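Attaching a single structure in structure tokens format; questions to follow.
In this view, the complex is presented without one of its protein chains, the others remaining in place.
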Amino acid sequence: MTDASMSDTSAGLSATDKVAAGLAKRRRKQTILQGLGLSAIGFAILMLFILVASLVSTGYKAFTQTHVTVEVYLDPEEISVERLPRGGFSDVLAASMLKIFPDVEGRAQIRSLTSILSNGAQFQLRDMVVRDNDLIGQTITIKVPASDPFDQLKKGLVDRETPEELRRVNNQQIAWFDALAERGEISEPLNWGLITNADSRFPELAGLKGALVGSFWALLVCFLIAFPIGIGAAIYLEEFAKRNRVSDLIEVNINNLAAVPSVVFGLLALAVFLGWFGMQRSAPLVGGLTLSLMTMPTIIIATRAALKAVPPSIREAALGVGASRQQVVFHHVLPLAMPGILTGTIIGLAQALGETAPLLLIGMNAFITSAPEWPTDAATALPTQIFIWADSPERGFVSRTSAAILVLLVFLVTMNGVAIYLRNKFERRW
Amino acid sequence: MYDVPTNMESNVEQQDIKISARKVQVYYGTNHAIKDVDCEIQDKTVTAFIGPSGCGKSTFLRCLNRMNDSIDICRIEGDITIDGQDIYDKRVDPVQLRAKVGMVFQKPNPFPKSIYDNVAYGPRIHGLAKNKADLDVIVERSLRRAAIWEEVKDRLDGPGTGLSGGQQQRLCIARAVATEPEVLLMDEPCSALDPIATSQVEELIDELRQEYSVVIVTHSMQQAARVSQKTAFFHLGHLVEYGDTGKIFTNPVDSRTESYITGRIG
Amino acid sequence: MYDVPTNMESNVEQQDIKISARKVQVYYGTNHAIKDVDCEIQDKTVTAFIGPSGCGKSTFLRCLNRMNDSIDICRIEGDITIDGQDIYDKRVDPVQLRAKVGMVFQKPNPFPKSIYDNVAYGPRIHGLAKNKADLDVIVERSLRRAAIWEEVKDRLDGPGTGLSGGQQQRLCIARAVATEPEVLLMDEPCSALDPIATSQVEELIDELRQEYSVVIVTHSMQQAARVSQKTAFFHLGHLVEYGDTGKIFTNPVDSRTESYITGRIG
Amino acid sequence: MTSYTFLLLLAVSIAGYIWNRQAAQAVRNGGERLHSLSGFHGFYSFLVAFVPVFLLLLVWIVLQGPVVDWMIMSGLPDGSLEGLSTGARQLILAEITTISNGTVFGTPDPWKVEAAERMIRLNQSGSVLLLCVVAILTILLIVFARFRVSAEFRARHGVERIVSGLMIACASLAIFVTVGIVLSLSFETYRFFEMVSVTEFLFGTNWEPQIPLREDQVAAEGAFGWLPVILGTIVIMFIALALAIPVGLMSAIYLNEFAPNWFRAGAKPILEILAGVPTVVYGFFAILVVAPAIRQFGQSIGLDVSPNTALAAGGVMGIMLIPFISSFADDALSAVPQSLRDGALGLGATRAEMMTTVLFPAAIPGIVGGVLLAVSRAIGETMIVVMAAGLIATMTINPLDSVTTVTVQIVTLLIGDTSFDNPKTLSAFALGMMLFIVTLIINVFAIRIVRKYREAYD
Partner (left out) sequence: AAARDEIRIVGSSTVFPYTQAVAEQFSSVTGAASPIVESTGTGGGMKIFCGGIGEGHPDITGASRAMKKSEFDLCVENGVVDITEVQIGNDGLSIAMSRSNEFDWDLTLTEVYMALAAEVPVDGQMVANPYTMWNEINPDLPEVEILAYGPPPTSGTRDAFVELAMVAGCEEIPYIHDMGSDWAEEHCARMRQDGPFVEAGENDNLIVQRLNADANAMGIFGYSFLYENLDTLKSVHVDGVEPSPETIATGDYPISRPLFFYVKNAHRGVIPNLQDFVEEYVSEEAMGPGGYLSERGLVPLQDEPRAMVQDAAMDGVSFTAE
């Protein structure tokens, strides 16, 4: 009864009324979808924000470095042109510290005084003298990095309340340091060394130059190999290969390569590049080759998906005016697929930039105090450098690790910037 | 029944055979779309394909320049020769074939490029222009022939996809004639055109006929009667009747043909 | 000049005004495509838009259900009201508007889904069918009304994109009528159809007119004369003349209208 | 020297391009109709010269060192190598090389100095020879190409054939890599299965590779049942995907349809940063931020949560994978033709309905690509789990427990104390191999399913 009457009334409703009746619900659904979407993005961005914020909060301190200004008399007795580059530079530095604190005596005391200056100070001085021999015999004022514990002290990372024996700096040293600060000899300029120095055991000297150059070379190699080969393979598979067992096999293969753990690529590189071809361990060239093996499946899969999305009518149009299949692909399909390809490239290279595991196996986690010049020189990469620093006991590396990650992210953003610009240019709806 | 222009009869002189199809069968998967079609298309002649929607006109047309190659599920049997050469022969380069046999598609499909580039594309890849000036000339002439020059001359670098439906259709015609094919296949080229534009395109067809062979699919009997010298009537995948236009429209042999042109079957 | 059916005059009685447009301007970027158009479209009436290709028919049509919203560079000024309500008002939900004002596009655009799902799409999202059986009924009826049932009834779950051009067009008509809109905008719905199919669609239009309002863009004067009660003639973005179809075709006021329908301007 | 050679090759090839192009143009200006564009004639010359000579250059560079070394060693005075092990021979070679580079320690034997001088000469003449060979060959090839210029010559076919060949080579590279991986795994895997039975490995539920590394090391018997390890991998993969797929898809949908343009232009690259954050950093994030938070939360509601939860590792991995899904899906959605959007909107679909019922299915092939990549990454991701997941294998699907993954085991077994004659190290290879096979099977099924699904749509 009721059923019948119900259906009667609803049958009496016009379509417009039915639409209107359902509309509130549908609008709600849309709002929900929109809300979900926004919260999904919000979540993802929030996570990134938390990551970056936590990095910044620990890392920002590494962007400055405490320096000590000292007046040095380059005593010709200690330093002579003949004995360069060796010579008593540390003694000269000690002497100038002693001039400020004349009442310090005894070997141990003097050592604990000079430990305010970084171990690199003597080499900085030496390099100046080597560059200009005439400095010998003069008194010069130089600004040298303070050693890590004092850098920490200046930045307030050392709690002066902790019992003395638990601190790396004792009360006497703090007193000296404060005295220096009062004389205005302590400054905290921007830490360019973080980018211009190579790695070092001493946090105050350690920099990312080697890792930056290493990552640059590795990624360049990776890009030069993975991008053309990936696109070539994808075009072949998507546009030219006949659908048969062989192409299926290749397809499955490529998808499978994407799932191969990155360590296994490291193993492969170890066996092939280092073993067979006898390439150098730790070389960015090898790193780049290894990373390109990892990146290639990503680019291939992305490219294929993008090619697939180009509507067939465009292909027909081009074929119809007598373009060859390669011309169709290179003139029409590829440009339209470019946004997708670039997305794959961006993500693939981003991954390659952040990848650690395979580099560990080919020795790109080495400690090297000079930056590489060529892709065949031994080097580290940014993620392995981060890995090494994160594992270093010295306190100064805690903030430097975060800073290094931030530098890597900046590197990543710059690198992606170009690709994203291109992608936006290529993107259009048709 | 239809006004067949009187000057036409005189045109129906025996021309060389340009395209000849023997026992052509086309299957889309299991759907048998073209059944046993034999047909000879003459040079310097306009041939019209008519028939109800879905009877296989487009399909057969697309066989003539191997456009069906790009549809995975499509399978073709039988022989089609152009100038005596089997176009499905392995040695035939479909690219060259398509340069020779141009096509205007049923649904206008401009490239997502500028209007200029749309037209210039064919001449560029075929090296028809020596330099930019040459190319400009070709583009302008093609657009004029397709009766769209006036409308687009100020926006040649605007996107081809930003045109109205009829403009897109004419752009595609311009694109096809720009490469000067020997045979031009036109799949309902005037479906989105107003009467004036239609008559301009018909003029173009008539002009092309002086040198080339034109095949046109149309739903308008008037149009078929106006422009074509030969007419082929398709029905349910069969080529029911093929002959001089005048004869088909005035005195069809097959009863189905008659029913169709008098508007009784669809 | 054209045969205007005699029974038509009697139909031109004053109906309620369904859509009313005031001083509508449309710009594509800097291109001023619609200029100052005033127009009132009556309920339970078929209105034909005619005019040369590129004159702005499709553009104006798309204004009526806000389809131009989805073109970034398109800007619209002026007022359009449907049933007295301004459709560009912020409070108007374009979804409801479009459910009420259905559309058949100039280029057939079936979804890459099965034929059945193409037609069932609208009823499904609007909740017009209670159950599967209901839906089956709606789908069949819509396909029948669009005169394509016989051709596709055996392949309802085949892809809609695998149809011939004319079949796709009819599928899109079926898809549009399945949601039973109050106003149906049809942009050259018969451009790819043979005469029989065309007359079937015209019958459908006539049937729809009993309850709804239909706007049809066409290039065929004959068709306009056959199916419409009101005709609007567009030229270069202007609405040149609007009035009873009989009057426009027999006794146009504007000289441009006359030139167009006699085939002198394009 | 080699870089000069390369530059020479490049320069000559480019010259060949120009030469041929001009020749073709001349033919054309002579009134003949060319089969191929003059650009193709030029490009043909370039490819014909560059590709083979470049390959030769590569091979030469790889081989020159060993050949010179061999010549030096075989040219040493009789008896100087007698009774020496290969290592010692290598060392002598190294010493000679060092001397030839100008570093001399003490007073080396005169025959070593002599050999060093010979080495310098050989290397120099090798480089000169290479330069000559490259120059002559390249020139010959471009002359050959030049002679082929004629109106009928199908230069486009030539070019396309070469390009095709190059593309096929690119595609088959994937096969070579696979073969390489299988080869580099299979030998050790075989040895592993000689020591541990296949059934124990496949069906054992206990993974404890604590056995002695050397005969003289103190440790205990090990167990090699991989089930808990693969189970752990699967658990973590599901957790990661359960986070990444919905978040990624929702983000893509929002970005593609609802977000204003400026927002999309900004948010998409920002999300992509997530893919590039070093996995080590995610590892820290998981351990130091996420895991304690989960543990605290769990304990506050009375749950027993281990310090290394699968949830933390998987969740953080999911964050990393978000851009894989979001960016790929966004691109795929953008690629759907406008006419389909119009079609749906014209029927009165809400934008949400258009998205979910038309665009989304039409974009499925592209989206699946992204999801497949994400799945693959989730299985293969190493560093996050090495740091954040446990090392101890437990047979559990409780996300609050600690699990280990295949990759974790591989890394810990390989990095560190390794020796290749005991099942402990070898098990890493077996795990790698099994993972390879499992993903292979997954992929075969994935392709089948995707194909089936796709057939329904286009």
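What to note about this one:
Letters A, B, C and D mark the chains as written, and numbering starts fresh at 1 in each.
Keep this in mind: a residue touches a chain if its C-beta (ideal position, glycine included) is under 8 Å from a C-beta of that chain, and two chains touch if they have at least 3 such contacts.
Note that this is a predicted model, so its numbers are computed, not measured.
Every shown chain that the unseen chain touches in the whole complex is listed here: A, D.
In the complete complex, the hidden chain is touched by one of A:Thr16, A:Ser187, A:Ser200 or A:Ser247, namely A:Ser200.
The chain not shown here is touched by just one of A:Ala24, A:Leu166 or A:Leu190, and that residue is A:Leu166. Looking at A:Ala20, A:Val52, A:Leu249 or A:Ala366, the residue that reaches the missing chain in the full complex is A:Ala366. Among the residues D:Gly39, D:Gly158 or D:Pro209, only D:Pro209 touches the chain that is left out of the figure.
For chain A, the residues touching the absent chain in the complete assembly are 85-86, 108, 111, 119-120, 123, 158-159, 162, 165-168, 198, 200-202, 278, 280-282, 363, 365-370, 378, 388, 390-395, 398. Seen from chain D, the chain kept out of the figure touches residues 65, 68-69, 85-88, 90-91, 93-95, 97-98, 100-101, 103, 105-106, 208-210, 213-220, 284, 287-288, 292, 306-308, 386-387, 390-392, 402, 412-413, 415-420.
The definition used in the following text is that only the chains that are shown with their structure count from here on.
Per-chain Cα centroids separate chain B from chain C by 28 Å.
Taking each chain's centre as the average of its CA atoms, chain A and chain B sit 59 Å apart.
For chain B, residues touching at least two other chains, in rising order: 107, 125-126. Of all residues in chain D, those touching 2 or more other chains are 337-338, 348, 350, 353, listed in ascending order.
Shown here, the protein chains touch in all possible pairs. Residues of chain B that touch chain A in their complex: 65, 67, 70, 72, 94-96, 98-100, 102-105, 107, 109-112, 121-122, 125-126, 161, 172, 175-176, 178-179, 181.
Taken in their complex, chain C has these residues touching chain A: 93, 95-96, 99-100, 125-128, 130, 179-182.
Remark: chain A residues 7, 10, 14-16, 18-23, 26-27 touch chain C in the complex.
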